[in-house]
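The complex appears here without one of its protein chains, the remainder shown in place.
Now for chain A:
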Amino acid sequence: MVTYILRRFGAMIITLWLIVTLTFFLMHLAPGSPFNQERNTNAAVQKNLMEHYHLNEPIAFQYLSYLKSLLHFDFGMSITQPGQTVNGLLAQGFPVSFELGMMTLVVAVLSGVILGVLAALKHNGIIDYLAMTLAVIGISVPNFIMATLLIQELAVHWHVLPAATWSSPKHVILPTIALATGPMAIIARLTRSSMLEVLTQDYIRTARAKGLSPYKIVVRHALRNALLPVVTILGTLTAGILTGSFVIEKIFAIPGMGKYFVDSINSRDYFVIMGTTVFYSGFLIIMLFLVDIAYGFLDPRIKLHKKEG
């Protein structure tokens, strides 16, 4: 187990380094500059700016010094927001994205699993059809359309909830629903199909034969195994949702970190591009790692290390 984790950890560092290197050089290859403005500043000012951000140094030197500062978890300064550190931007944005993402995950997983289980248990019944219709709608309606519809109905027509911004628990409801429907639908469909498969397994029949209560059969024996595929996608899903959604955060004016992914590229804010990329990929790599560990706990057939068990 320990050697497995160490080996995985090494692979994670190498993956991250590759991502950092590729992004760094691709970003500098892209035409345009962070100091590009409608009106040009004079040569002396341009020179000062380049020097201030060390962009006048050879690219290899910039790369090495960036790697060095990464070791101290220092992401550098934002160029388009003068005086603002990238660490500061992430520290402001991430908790907000995280809060919204956590709510979304809880809603999506709970409702998705429940829908999927119900659909599988009442296979080819009314509930199954209803649940799967809901799932198809959830997958096919993009979240930005869902968001606009929700605002129009619940905020503009019925005045039940605020349209946008981020200041009270009430403001969290609409973006959570808009963001959760897609993942919920995916989870519901996955749960349903793997539940159907598991329910035909021998050990379920055995459990039934032993006279266990239906509740125990479903929750203890069937669901635990049926959840494996759900856990698999949960890794990427979690990383994606927790680091913020550009579209949903823009529509609901949520001060998360989603916008930096896109804005920083448009404005060539080099350090913010790097910061968001490193942060997101680091997060994703760790989540995937956690998923692999979770397999071991969920499914005794998967062994993380040969010698164990």
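Criterion: a residue touches a chain if its C-beta (ideal position, glycine included) is under 8 Å from a C-beta of that chain, and two chains touch if they have at least 3 such contacts; residues count from 1.
Note that in this section contacts and distances are computed from a predicted model.
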item	value
Listed names "PmbA protein", "Acetyl-coenzyme A carboxylase carboxyl transferase subunit alpha", "Dipeptide-binding protein DppE" or "ABC-type polar-amino-acid transporter", with the criterion being the UniProt name of the chain not displayed	"Dipeptide-binding protein DppE"
Residue in contact with the excluded chain [from A:Thr165, A:Ser213 or A:Thr236]	A:Thr165
Residue among A:Pro58, A:Pro82 or A:Gly211 touching the omitted chain	A:Pro82
Selected residue (touches chain absent from view) among A:Asn36, A:Ser65, A:Ser213 or A:Thr236	A:Asn36
Contact partner of the left-out chain, one of A:Ala155, A:Leu196 or A:Leu228	A:Ala155
Touching residues on chain A - with respect to the absent chain	30-33, 36-45, 47-49, 52, 80-84, 92-93, 95-96, 98-99, 102-103, 106, 148, 151-152, 155-156, 159, 162-169, 250-253, 255, 259, 266-268, 297-298, 300
